[in-house]
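One protein chain is absent from this view; the other protein chains keep their places.
The block that comes next holds chain A.
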């Protein structure tokens, strides 16, 4: 017997192409996101009509060769609006996530490194913040600050920071007990150096994965805020806003809601796929 079966497995079979774990979902997810990024950037040239052009002769038309995604109640071309509509979500979400990452990483590192009462106080405050549903919290803040792109970024970033801080803190606590940190202390390195140079690079993996997961939620949250009228204002084309504007037409002209909603779903799923792949790749 040349090859013996072990627990039902066949003998050696050499695969010609064995990509690293996670690269396939990562690549698909990234490609799916990039399609929309490219569309949003190229929309002024790609879109068949200007997004705000009103055509009273073509109100609420179903999809056709002239209007691929149909038109809304003002006769605006849905295809053009959906192509433009990703712009806001795709700028707000990364910017807000970045802000959340910076804040969260800083809070996580500080609490993990200083421990004792700093950790207690900060983490209890964050627990209190996280007890509120994210959208409610963001709504509250935006009602005080007023709607607008900058405020939406600020608010989503702030709301995400506690979640990211928890992840970073957990990872940093493990690293902080390791001997290379003790070696740094023996050299008399300051807390800032230890946090930034010794700890941060070693929590990069979980930080990136958490960031990608948050990015997906940020798309979703910013679309929700748009839907609630707290993001960009009409007539700017925005997926969330479009769903909100046209929800009354759901029964008579469903395409006006379907296509912007599909845009949101597409991006959220794509980012989720990329996040899964990245996690597999970084933390096998």
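Note that in this section contacts are C-beta pairs under 8 Å (C-beta built on N, C-alpha and C of every residue); 3 or more make two chains touch, one makes a residue touch a chain; residues count from 1.
In the analysis below, contacts and distances are computed from a predicted model.
Per the UniProt record, the absent chain's protein name among "Acetolactate synthase", "Ferredoxin", "ABC transporter ATP-binding protein" or "Cytochrome C assembly protein" is "ABC transporter ATP-binding protein". Touching the chain that is not shown, out of A:102, A:170, A:183 or A:248: A:183 (per the contact rule at the top). Residue positions on chain A in contact with the hidden chain: 2-7, 9, 11-12, 14-16, 18, 178-180, 182-183, 185-190, 198, 201-202, 204, in rising order.
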